[in-house]
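Pasting in a structure now, in structure tokens, and then I'll have a few things to ask.
Missing here: one protein chain of the complex. Every other protein chain is in place.
The chains carry the letters A, B and C, assigned in the order they are written, with residues numbered from 1 in each.
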């Protein structure tokens, strides 16, 4: 990390950047009103910070030993502020502010009728983003893999439905990119690219979706520590794309016997991530619980823990759903979740303001 | 489980119980206004349910295959109701009802002055139960083990302080029983016997505290599934003691690298336990987080998830504390936690009533 | 799974295949001397097995409910035998037979000299396959990512060195494919494509390497159950590529505090995998231990557990290595590992033959 002096000239900044690039690293430049910070991307051990510190216009140059830097609150605090998170803007939706944003929709896009009907109903319940899976990651090659897996034509058709349904009801849309080769196709159609839990460790995929410049929602792997989660999110930001939304969706249960939920929702990760990074953090209670009767409780808890939003699987008739039928709630149930979330969020914000 | 007919006589009930005992099992009899249910304690495979079903006065007799039965909601629902939990009464405090109960105090009792001062301040902040450790479980034999470990005289002195401080400020008191041989001594002085996380699997200790008849707060082991937690709680109830409070306090983190918290709080366990059993369930955010700056967030989330209360470590000067200094909050911070908890609890109760 | 009658004609087999494909599934046909088995790839719930069973030439048609089928021992036993595994042939090396195959080489290919020198020395010690990383998966974007990450020209140069070193010393070579877009480039140069632990869940990558037709070594994810490991390996086999070698390389440690190894080697997985599938299974003690002083012990244990081979990181001067310096052993140490492995393997084989 290199901090330039207040009056550093453009040439001085450029000279520093040139030196860094000559050593095979890339840079991330944050330009504030008074302050310029140059973050380094790559192996910092290849460069001499002592020499950099002597260059004209440089106030401070030091190695950062953490596995993530660009997303860290330390690095961004001069530009953002102590309690605030980065606002990721998608259409007219602002993710990362005081009001929680609810993303909702079917697990898998199944038909035009299905996605339009669900879009209409989740919008009425208060959702702001429409989600729906087209390429589904599955543990078994013998399970339904989403309409997108049948071929490009089928994928485009399903992407069209999703985009059109979002447009019709005024919601930006999100779907999952499961493999590198789907990236550009999906980026043509949707507003937020989702990386699923199973792919969190796939650094080449993260770099590729980062390069599209589109907002990315990154789900934590169900076996990853928070540190690993943040380290891998840095692969996206290292491509110059800071519009990353982090999503906690449950980790593998401990112990022998039944935990009664598919995964264990780690809500402590929410305030931790808010302190470690400036990225917004949301929660997916549907995949964590794997059962609809817990969605209300877990959603309220997530918001109370400080989450900037929720992603929830919704179906007008959950039993009909091809995938994840057990964890879908109805639009009516979604309405209660959203109402309660907004009420709890207001209480939490009272105390946050008081303490800051 | 044996369900007696509505008009079954006392003799008929006694005959059934006699048969069960002759096979080496014990019984738990629940006598409602109209209904008598006889729960069996022990290995049910040693008895013929077909024969029991033919006895006079017996309406239904069937084997229950789950590892816990007496605490299950199925078994108790005829007596309790669908949403309610058992109310554990301790002095004039009711644990398990609509209003969350906050238990607070120092990690370890260090001196008479310390425990009196903390008692006064947590009471003023809104706490209802005073907690303080006298026998401390520790990973290393070389760490401070609590005043009780110095000998019986020291243990009695510390227990006196705790009881007197509770009495002075109108709060029932709770401390941990770490080993079987401390059980009766501690039961002389305190209102709630706590079993710590490390001892959850110690079935002989659970049976022994169960036999005191005092309310027991059982903490989940940090490596135990919810099913194991509930199975082991049944060892207490099997002694005829239904005043058991279950406490979620965090499980071991997943993955490589830093999770930034000592343990991972499993708040999904709260609504799960409310659906599986009729026992009240509370949350300990202090040990889960291991850092004071997360206590507010985790407490709010716990209440939003449906917890019946919280146990929080408090010290007027956290840095002075001999054990767990990093996770203690001040009485002022406790006040905010309690205020926010009560406000969130009211919102949650609105929706619970609506849905029931 | 469809089993054809002994005398079924080619036309009958073709008719069955056509019906299956019409339902959107793919097939895997195993043709033995007397027996033809048609395995289905995809969602079997879309097809009527009752109807299939009525077709001419069909002896039995039934749904297989497990997440993996094609690799299961049940499915392959008619063709393979009870104790044997599939022999994956790479050049003149046979992986999966009685004699364990040792794969060795540097963690990362660093220079032509380095890879040639190591190739020479591991060959002399008894290794049969040369391994070396060119695209390195790393938790932090700020760590060295392997020579391949600098660009295609650099990748080709490093791949040339590896291939040439293997050729010079008579060893087939193996390197890791980290992202989909590297697949074809790497397949041009090497004999075995390795999928690293972090990418085990990346189904699109697995399908893509499967389609190259080259042998694939798949490492278990450090957070995956054996069932998940086997389910994901089926993504490769479903592309018609049965030359899959499974590799256990350690799972995340349990509990609080130091486990003294980077990962926990799950050697019980070795005999389990030998009973569940016909694929050969090998062990990587280097990444599991993360320290060189345990490599001998873990290697002996792996072979005693029934592993078909080992992958071991070796460097003539471990301290010099850019990545994983702590876990590399010297060629001299490798010689002891290989000698002891071959001696233990002979003992084990005595008992295996006796019991079969």
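We adopt the following convention: a residue touches a chain if its C-beta (ideal position, glycine included) is under 8 Å from a C-beta of that chain, and two chains touch if they have at least 3 such contacts.
These numbers were taken from a predicted model, which means no experiment stands behind them.
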item	value
Partner chains on view for the chain not depicted	A, B, C
Of C:91, C:240 or C:253, the residue in touch with the unshown chain	C:253
Per the touch definition above, residue among C:28, C:239 or C:276 touching the missing chain	C:276
Omitted-chain contact residue, chosen from C:17, C:226 or C:322	C:226
Touching residues on chain A - with respect to the absent chain	139, 222-223, 252, 254-257, 262
Chain C, residues in touch with the chain not shown (by the definition above)	67, 221-228, 231, 250-261, 264-272, 275-276, 288-289, 293-294, 296-298, 300-306, 336, 340, 343-344, 347-348, 351, 354-355
Positions on chain B where the hidden chain makes contact	24, 40-44, 67-69, 137-144, 150, 178-182, 198-199, 201-205, 208, 221-224, 228, 231-232, 234-235, 238, 252
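Going forward, only the chains that are shown with their structure count from here on.
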item	value
Central chain of the complex, centres being mean CA coordinates	A
Fitted rotation between chain B and its twin chain C in degrees, CA, nearest 5	180
Between chain C and chain A, distance of the C-alpha-averaged centres to the nearest whole Å	33
Rounded Å distance between chain B and chain C, as computed from the means of their C-alpha atoms	49
Inter-chain centre distance, chain A versus chain B - centres from mean C-alpha coordinates, in Å	37
Sites on chain A at which at least two other chains make contact	67, 221-224, 228, 231, 252
